[in-house]
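One structure coming up, written as structure tokens, with questions to follow.
All protein chains but one are shown in place.
And now, subunit A:
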């Protein structure tokens, strides 16, 4: 890893607000991953020359790590109460109690259920990344790694399964204004991970097109999955497959027309305009 990349990463750690955007531009397989993982990297950064005093930084980092660990244990414990009490403060306070703290400690999460949903999303994204790393590499010659993307999206969706009954509420919580930034960041990191691991190394406009496309398919499939009662969610699987086919069709149509057909289209438009104005010189 080059020094430049390391500096980028440490910048990202330092500025939480720009992290969602920073993680897009850097060629990063992890996107917005957990604090723990980030901090390990931050620890490594200490070996390279930095402008700030390393001792103080290390101390702050340990403090931060300590607080994050406590938060994580409460959130982890809270998840088991979700099927019963939903994505709520109720679950968080039960989780705090299960983690050995008083129920009032739920105040560590001022967004309440929103923070719990965010934690769950980040956790699932990480799990998916770990899984994707073990999958066989797809043939890079293939234009669109349809099978890989389909599997990834499906894998991610069935992680919701234990909380399927409460998931519509979670989706509603994610659309609340104060939760939207977090929600978009996790969605972006998810599609970024999928695209990266499926072999996308584009640096042109396609980079955006692919990610927006996958995000759209994922969100549509998520909605479909909520009402899918088929065996092993096979209907969802075929839904994803057909959405990817659609995307491929659209892409091939786009690739075909604009550049190749531009001169003809322009000439035709020009001739029509001339005809309308009555100045057609061919007569």
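We adopt the following convention: a residue touches a chain if its C-beta (ideal position, glycine included) is under 8 Å from a C-beta of that chain, and two chains touch if they have at least 3 such contacts; residues count from 1.
The rule is simple: contacts and distances are computed from a predicted model.
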Undepicted complex member, UniProt protein name, chosen from "Peroxin-13", "2-methoxy-6-polyprenyl-1,4-benzoquinol methylase, mitochondrial", "Exoribonuclease phosphorolytic domain-containing protein" or "Clavaminate synthase-like protein": "2-methoxy-6-polyprenyl-1,4-benzoquinol methylase, mitochondrial"
Which residue of A:107, A:168, A:181 or A:216 touches the chain not shown here: A:107
Per the touch definition above, residue among A:82, A:96 or A:160 touching the missing chain: A:96
Absent chain, residues of subunit A that touch it: 63, 67, 70, 89-90, 93, 96-97, 100-108, 110
